[in-house]
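One chain of protein is taken out of this complex; the other chains stay put.
This part shows chain A:
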Amino acid sequence: MSLQVSDLRVHYRTLKGDVRALDGVSFDLADGEILGLVGESGCGKSTLGKALIRMDGRMRRTGGTVALDGEELPIDDDRRMNDFRFRRVSLIPQYAMSALNPTRKIRRLVAELLRSRGAAVDPAELESRMAHVGLPPAVLDRYPIELSGGMRQRMVMVISTLLDPSLLIADEVTSALDVSTQKAVARALLGFRDSGYVKSMIFITHDLALTHHIADTIMVMYAGRLAEKAPADVIVKAPRHPYTRLLLDSLPEVGVRYADRRLDGIAGSPPSLLDPPAGCRFRDRCPLAGEECGEDPPVTELAPDHHVACWKA
């Protein structure tokens, strides 16, 4: 088991009180597994990603534990986490396209970065990994501004995984890319896992269709909690949580026309996490909601590896 998260609670401190961005999330990630994390904005998916590598000043863990390869991660100790960052847990940030120092050529940038972590560059290995994502070695002698957005993104991917981290967090890495570049980047991520550059991966996105193509397991989050987690095919073909179903129904696909089939969004909006209501947080928008939904639905395993938090499932 590569990663074990149990009952993790992370709150944001604000002037008005704590925003419960992550409110008791538990899941496991197996070796070699790619977990797709999907949900609407504000559901806590990025907070989860950040909590696993670097909590910013406003974030505070109020409960729960995270263990990586059997060792507990000191996620709220910024200094002790430094031993894990980059080597054991690494990140491809959402802003990967602008993450490279504009004043350094790529070769020097990589060398400096590795030196700061007490590691040295193996030029052959670096070039072979770059070839893996379709970057020629000549890229090393260019400035970031001379590369296209997709190339910079792929360069950051190579750099992030140079030390073979156990867990890679990819936060919305494809959302700013064109469809064809997006496909290449997604394929490259799969290749990283298959070549063993990274052991397991959390792929955070709002794009269900894309996640379905690269993730083994998909976890759907809603308002700081887990709604449903199951193998990717099961989520897409036989979802049990009403939120997952509505989300899938609202996705336009190529070929679906308004004139032929009208898609519907999900009316309403998620509850405020400043002081979330008791019970199921989806209940106000849920067509199936009933009386029992006033109580928190427990996460139950309906079938092997299929976890759902819903009374009606």
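Just so it is clear, contacts are C-beta pairs under 8 Å (C-beta built on N, C-alpha and C of every residue); 3 or more make two chains touch, one makes a residue touch a chain; residues count from 1.
The working rule: contacts and distances are computed from a predicted model.
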item	value
Protein that the absent chain corresponds to, by UniProt name, given "ATPase", "Formate hydrogenlyase", "Fe-S cluster assembly protein SufD" or "ATP-binding cassette domain-containing protein"	"ATP-binding cassette domain-containing protein"
Residue among A:Leu3, A:Ala223, A:Leu247 or A:Cys286 touching the omitted chain	A:Leu247
Residue among A:Ala99, A:Ala119 or A:Val236 that touches the chain left out of view	A:Val236
Candidates A:Ala30, A:Ala99, A:Leu163 or A:Ile266 - the one touching the absent chain	A:Ile266
Residue touching the undisplayed chain, where the options are A:Leu35, A:Leu162 or A:Leu210	A:Leu210
Residues in chain A touching the chain absent from view	40-41, 149, 178-183, 186, 206-210, 212-213, 236-237, 246-248, 250-258, 262-266, 269
